[in-house]
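For this view, one protein chain was removed and the others were kept in their places.
A, B, C, D and E are the chain letters, set down in written order, and residue numbers restart from 1 in every chain.
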Amino acid sequence: MPKVTVHRKAHFNAAHQLHRKEWSSSKNFEVFNKCSNPNFHGHNYELIVSLKGEIDKETGYVYDLGKLKRLIKEEIEEAFDHKNLNIEVPEFKELNPTAENISVVIYNRLRVHIPSHLEMEITLYETPRNFVTYSGD
Amino acid sequence: MPKVTVHRKAHFNAAHQLHRKEWSSSKNFEVFNKCSNPNFHGHNYELIVSLKGEIDKETGYVYDLGKLKRLIKEEIEEAFDHKNLNIEVPEFKELNPTAENISVVIYNRLRVHIPSHLEMEITLYETPRNFVTYSGD
Amino acid sequence: MPKVTVHRKAHFNAAHQLHRKEWSSSKNFEVFNKCSNPNFHGHNYELIVSLKGEIDKETGYVYDLGKLKRLIKEEIEEAFDHKNLNIEVPEFKELNPTAENISVVIYNRLRVHIPSHLEMEITLYETPRNFVTYSGD
Amino acid sequence: MPKVTVHRKAHFNAAHQLHRKEWSSSKNFEVFNKCSNPNFHGHNYELIVSLKGEIDKETGYVYDLGKLKRLIKEEIEEAFDHKNLNIEVPEFKELNPTAENISVVIYNRLRVHIPSHLEMEITLYETPRNFVTYSGD
Amino acid sequence: MPKVTVHRKAHFNAAHQLHRKEWSSSKNFEVFNKCSNPNFHGHNYELIVSLKGEIDKETGYVYDLGKLKRLIKEEIEEAFDHKNLNIEVPEFKELNPTAENISVVIYNRLRVHIPSHLEMEITLYETPRNFVTYSGD
Partner (left out) sequence: MPKVTVHRKAHFNAAHQLHRKEWSSSKNFEVFNKCSNPNFHGHNYELIVSLKGEIDKETGYVYDLGKLKRLIKEEIEEAFDHKNLNIEVPEFKELNPTAENISVVIYNRLRVHIPSHLEMEITLYETPRNFVTYSGD
C-alpha cells in the first residue's frame, strides 16, 4: 500500500522564560536577550504532528486523525495550554523551554502512544516567524 | 546545475462521504464518525504539487509553473472542483475518498504528464488542521 | 465604559447545492453554474461572530468568549458541521443556501441567545476568496 | 480629497493572567477559567492600527505608514513585547488585561500622538480565533 | 430583504515607485525613503471588493460573485497584473501610486460597472502588514 504522511494541527497558549540558573542575570540577558525576562512572556504555540506509514486498505486511513486530535489534547494541550512551562511542566524544571527543547519533549510524550511502525515528526511554531521541526534523530 | 523543488498551490471544493459498503451503517459511523454522513459533507481542498529537479540553464526554471498551473487545472480541478467525489470521480467508486487516498489518486493522475527525471510530491489540505503528503513511496 | 467589539472565529464543513426548484436544470445551471451540481459539492466554512457593547467593569469582558464559543458550538456547529445543508438544515428546505442566506440564518439562530443591548455581526467565509457579512439590517 | 483608511499590522508576545483581586481564587476560576492561572500564560498578540482621513495631495499618503510603524514600536512594542502585562505595564496594576482592556490602553497610548483630524481604530488578536476592535466610542 | 455585504478577493503583482516629479531626488528619498527607488520595486497586491445590498429573493445573491470575479479580472487584473504602475497605468502618469491612490483608482474603475443601489468598498493589501480601505467618501 502507498505510504502517506498525515498531519494534524493543534495549538496551546503558554508563558515561559529562557534562562539557565547556573548563569547570572546579565549572562542570561546576554544570551537570551528579552526572552530571559524573569517575569515571563508568552506565545500562541501552533503544533503540527505528522505520522508516516502505509494506508490501511480497509479504512483508507494511515492513522485516524480524530484519534490523533484526542491524543494531542490529552497528552499535550491539557499539560501545556494556559500553563507556565517553566513552573508547571515537569520536563522544564531542569531544561530550558526553547522551541527546540519543547519540540523534543512533545515528541517524547507522544511517541509512546503511536504505533512503532509509523514515523513521527513534530513542527512547532513559537511565533509565525520562528518555528522548529524534530523527527527523532 | 542546482536541484530545486518548485511548488504550485491550487484548490477545489468538493463533497464526499467516508464509508465502506461492506460495512453496516453503525460500523461505518463507529469508524468514520460524522464523516460517514450518507447525505455527504464537503471541503475546500487546498492542493500543493511539488516537482524537484535541476534548474534549466537557459530558462532558470525547473518546470514552468504556468504550465503546471494549467496541467493541474485540466487534470485535477476540472475533474474534482464542485463535484461529489464518491459519485463523480471514477477512482472513488471502489476506493474510500479519504485525504490519503485522494492524494494518491491526484499523484497518479499527474505523474504520467510530468517528465520522469523530476521527483513529485502531493500535499493536500482537507481542512486547515488536517492534511497529508504523498511522494510515490 | 468604552464600547468594544469582540470577535470569535469558528468553522464547519458542509455540503450544499445552489438551485431553485421552480427552475429547470438548464436555467439553474445558467444562473448558478457549477454550484448547481445536483450531486452536491462542499466547503470548509469559516465563521466569525462579532458582538459590540460596553466593557463590563468587573470582568473586563464585553461578553465571555468561552461562552460564545460554546453557544456557536451548540447552535451552529452541531447543526451544520458535516451536514448537507439542503437536506439536513430545516431553514434551507425552501431557501437557497447561498453564503448570503446562510449568514442570515446563522444570525437569526444566534440573535435570540445574545443580550439585546449587544450589536451582532456575522462574517462567513465560503472559500478564502468569497465571503459575506450581515449585521441584521 | 478622498478619505481612505490606512492600516498597519504589528505584533508583540506577552504573558498575562486574568483575575480580580477582590475575588477569591475559586470565584476567579469560575469567571476566568484557565485564564486565571496565577503562574501566568501568554500569547502572540497581533495588532492592527487603522487611521482614517483625507489623502494628502502632495504625498498621496493619509499618514506615513513608516512613521506609524515607528510610533507603534516606540509606544507599544517596547512597553509590551516580551513583558508580563500584569506586572510590567502600569495601566494593568488595577485593570484586568483582557483583550478588551488592552485594546483601550493601546488606543489611549497612541491617540495622543495621532493628529486629531484622523479617526483611529485598534484591532487586537489575542489568538487567531479571539480578537477585538475599539475605535474610541 | 436583509442587506448583506459580499466580498471577493483577487490579486495582482506589479512594480511601482513613489516619487513626485516636482521634487528633487533627495526630497523624494526624505519623504518616500526606499520606496522612491528610481529602478522600481514591487508587490503582490491582494484586493478585496465588497458590495452591500439586499439579497435577491429569487437567487439568494446580492451580486453574483462569479460575475464580480470576471469584472475584477477584466477591469483591474488585466490592466495592473505584471505591470509597472507608474509607466503602464494611465491614471498614475500624474498621480503617485501609493496604496491610498491605487485603491481610489480601482474604486473608480469598478464603480461605473456596479449597479448604483449597491454600496462598494475596496480593501487593498500592499504587503501583509500595510493595507488600506476606501469606500467612496
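Going forward, a contact is a pair of C-beta atoms (placed from the backbone, for glycine too) under 8 Å apart; a residue touches a chain by one contact, two chains touch by 3 or more.
These numbers come from a predicted model, not from an experiment.
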item	value
Where the missing chain makes contact, among the chains that are shown	A, B, E
Touching residues (missing chain, whole complex) on subunit B	2-10, 55, 58-62, 65-66
Chain not shown, touching residues in subunit E	11, 13-16, 34-35, 37, 39-44, 81-84, 87-88, 127-128
Positions on subunit A contacted by the hidden chain, ascending	18, 20, 31-33, 95-101, 103-104, 128-134, 136-137
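The rule is short, and it goes like this: only the chains that are shown with their structure count from here on.
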item	value
Chain pair equivalent in interface to A-D, over half of contacts matched, among B-C, A-B or C-E	B-C
Chain of greatest Cα-centre distance to subunit C	A
Fitting subunit A to subunit C on CA atoms, where both chains share a sequence, rotation angle to nearest 5 degrees	180
Centroid spacing, where centroids are CA-atom means, of subunit D and subunit E in whole angstrom	28
Residues of subunit E whose C-beta touches two or more other chains	none
Contacting chain pairs - touch in the sense defined above	A-B, A-D, B-C, C-D, C-E, D-E
